[in-house]
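Here the complex is missing a single protein chain, while all its other protein chains stay put.
Chains here go by letter, A and B, matching the order in which they are written, and residues are numbered from 1 within each.
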Amino acid sequence: MAKKKLAMYWAASCGGCEIATLNIGMKILDVDANFEIVFWPCVADFKYEDVRGYPDGYIDLCLFNGAIRTSENEEIAHLLRQKSKVLVAFGSCSCEGGIPALANLTTKEEIFRSVYLENPSTDNPNGVVPQPVTEVPEGKVEIPEFYGMVKSLDQVVPVDYYIPGCPPEAHQIAAVLDLVMQDAPLPSPGSVIGAGVVSVCDECPLEKHEKVIAQFYRPHQKKPEPGVCLLEQGIICLGPVTRAGCGAKCPQAGMGCRGCYGPLDNVVDQGAKILSAIASVVDIGSPSEDEEEMAQRISAMMGTLADPAGTFYRFSMAHSLLQRARVDGSGDGEGGKA
Amino acid sequence: MSEERVGVYICHCGTNIAGTVDVEDVARWAGEQPHVVVARDYKFMCSSLGQELIEKDIKEFGLTRVVVASCSPHMHEKTFRGACERAGLNPFLFEMANIREQDSWATNDRKAATQKAKALVKAAIERVIHHEPLDPLQVEINSSTLIVGGGIAGITAALELANAGYHVYLVEREPSIGGHMAQLDKTFPTLDCSACILTPKMVEVDQHPNITLLSYSEVEKVEGHLGDFTVTVRKKARHVIEDLCTGCGECERRCPKRVIDNSFEAGLGFRKAIYRPFPQAVPKYPVIDTDNCLWFQIGKCRVCERFCPTGAIDYEQQDELLEIKVGNIILATGYKLFDPRRIPQYGYGRLANVFTSLEFERMVNAAGPTGGRIVLRDGETEPKSVAIIHCVGSRDRNYNEYCSKVCCMYSLKFAHLVHERLPEAEVYNFYIDIRTPGKGYEEFYHRLLEEGTHFIRGRVAEVTDAARQPGEEGKLIVQVEDTLIGKQRRIPVDMVILSAGLEAQPDAREVAQKFGLGCDANGFFVERHPKLDPVATMTDGVFIAGTCQGPRDIPDTVAQGAAAAARIASLISQRVVQMEPVRAHIDEDLCSGCRICNDLCPYNAIVYHEDRQVSEVITALCQGCGACVAACPSGAITEAHFTDEQIMSEIEGILWDVRPQGAHEAALA
Partner (left out) sequence: MSDNAYEPVIVGFLCNWCSYRAADLAGTSRLHYAPNMRVVRVMCSARVDPQFVLKALREGADGVLIAGCHPGECHYVEGNIKTLRRYELLKHMLTQFGIEPERVQLVWASASEGNVLAKAVDRMTEQLRALGPLRWQETVVQQDKRPVSTDAVVEEVDRG
């Protein structure tokens, strides 16, 4: 029997997903026995040209990690979609934009200014900034275009499955690969696989009580009381709004869940939902208070929660309802602010 | 979902909607929307013909969903749900678009109103295709009723229900029932003696086997819902053992401590530190006023204990908390008289011979502090002239904008009583308008005109003792613009009576919150519908009667008390009632036990199962607010009929013309 064809690609990503994949341990030998690797830039030398040469649907399983940040990312997403039977959004960035999509809170111009011009460690005396097309004596040099907004994979091509996580847990990856190797029936397309159906709290052993938050703390401001739910201690934890599958590793290490496994099936917008959950249980305000004063007091209290957008959408910005911020330089098209 | 067959009906409501909204255009356009198989406009959808139209279409076109665009769902949602049900469609597969109150009546701009109507109709269509058939909840009704407030409203309601064979707990915070009516002398316009008609009813309450009277008691806590409330009542310590007390009154006679009676006698008379508010008090047991009792204050005396023939005095008695189970509740908590000190220019509290209406009631009462004699504050001098000032604290932007409804009539009654007792005295009534609608009321006014009362139309500017002209010395001068002759006048009188208005009880908001009611801007309890449901409230199983809902006179109060009782009797006789199934539900398979929701429910309807580590909503306790639904970070809680999917779809529909996908469609419409 012919080996199944496996591809893995990294778009706007850090490489953590590849490491996680290799972290499946001895199982990698099974992978090698069952799959023929036909494209995996991180570990084997294939060219885009090779992939273009494959017939459509040639690749049985393509694990696509990383967000869509550049024209190259998008182009390869289309190419791999065309060549793959099953395209999997692999890891938080590919599923929901991930950390790169936090850039959606600012603009491309700001990013370039910061990276190429203003960063203290930048050494760029001529102020060279990448251009998609540069004229040189020999002709035109083209590099991929840096987009104004980061997207998830499914925002540019249809995706069959999602394996969330930053990175996905090795045992979850192994389980999914096992399914494919055994030709087991896969769940209905569009499903999240390699993760749970309830939230991280379900896996989290910390003791939970009726939730009431008296005060917010950033992780460095408080040594958490061991064994007790971090959120109840005022340490922001996205566990309640985040899909299980990781084994609640972060909360058990005293660090609030950062939300990398993304929202649950019935939640559209992870950030809005955790905002609602957290704000609801903050112990401030009562029906007998003066309306104005209470609003000010509550506003001040909520203001002590640092960077709500970045905290609540740390991994899901691209997949959120708003997708990006409206900042100077964005959204100033013809219909923009008068 | 794609196979849903929607019927859309656009109501003209005569010209109420059609005058502003192009209903034909909306109907035509609705007919072109996906899922819509029939769309019509019709003169009056709520008419029986309109409803038959829906029923016929459901059968003929096999409609699976119905949208009616007409008035507010608070008006006719029930009507159209009924039509659906008669045609065999689950009533919850219906949705209403409010294009009258919230569209055609709120603007003159035909184009904008039509556009808005389309958005509201589109929202309803998008929402209704996600509706699910629901069955009403069945609730068993406990046949006992709690009535809070033992004034004439509460007494009437209690007797009605008790006579119908149902048990009543009547809670009154004062030592006796009777309320304000027990303080009044005569009642207008018939001039019956107030006590004479009230006390037999009070006694009936006391003796009725179906009434448990909890006087000197207050409701602490209310839990539960229609059919099954658990109420905690604090029975305050009387320091008198009711089982032993015979009501002989010996303690009261022997008590050495005299106290000004600011409550029943409106400050004009005295009572003892152990007292019954008035001789006919029900129940007959006295109560020790611990703030004034010598034993409680200085640790000496114990005279009452010594003289009590049955040993009923108990200084150690503690408040008692009683838990009672009832199916329904009536609030009949009454009113508070406007405090005329708030209008300093009328001099009450500063000028001795300015009296409040309640003081005057006590004064003219034969059982009152002066034995019915009308005298000045010195307790001796009979006034030769009396001014009665209407609308004190009422119809006045600085205090209460509303009319207190009873003051005109009781002011006329006062005038009559002065004429009767002091035939020589001149009586002046200062009024803005005389308002005497009511059976026999206008006739009473005419009688007063004939009795020689002076009626001066104008709001009194000031009551002063600063004499400016001869004849004013030693008098109170009422400064007023007589608007009928267009002149400023100064009328010197010996006595001034301020006809103070009715206000909500100072703790009305607190009480409202306890029982889950709303208060209006003036603090009066809000009825379910001002015209069609005046004694019910927004909270099922909680009714209101009497002046806690707004100023009214005794006949109206009695009618409301009886009406509230009738509403409850009807619920009890049904034994099981159906309630809206709009409730929250937790899908245990999706619940991670994060416990975010646990503390959010004001009705304690959410319980956490430690063993399974999941939360559950107790359906019967849930009131369907949806606070937990919006907070549930897992999306494990849904609210029936208000699901995320339904509301999200509604949002898409309501923005159909501005959504990027919809804008094109909108341009073509």
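Here is the rule we go by: a contact is a pair of C-beta atoms (placed from the backbone, for glycine too) under 8 Å apart; a residue touches a chain by one contact, two chains touch by 3 or more.
For clarity, every value in this text was computed on a predicted model and none was experimentally measured.
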item	value
Residue touching the undisplayed chain, where the options are B:11, B:46, B:66 or B:123	B:123
Option from A:11, A:87, A:231 or A:275 whose C-beta touches the chain left out	A:275
Touching residues (missing chain, whole complex) on subunit B	72-74, 98, 100-109, 111-113, 115-116, 119-120, 123, 509, 512-513, 516, 518-521, 526, 538-539, 582, 600, 602, 623-627, 629-631, 639, 642, 644, 647-648, 650-652, 654-655, 658-660, 662-663
Touching residues (missing chain, whole complex) on subunit A	105, 108-109, 112-113, 116-117, 127, 129-131, 145-149, 267-269, 271-273, 275-276, 278-280, 282, 284-289, 291, 294-295, 298-299, 301-303, 305, 307-310, 312, 320-327, 329-338
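Note that in this section only the chains that are shown with their structure count from here on.
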item	value
Inter-centroid spacing, subunit B versus subunit A (mean Cα positions, whole Å)	55
Contact set on subunit B toward subunit A in their complex	513, 589-596, 598-600, 608, 613, 627, 630-636, 644, 648
In the complex, subunit A residues that touch subunit B	197-202, 208-212, 229, 239-241, 244, 263-268, 273-274, 276-277, 280-281, 287
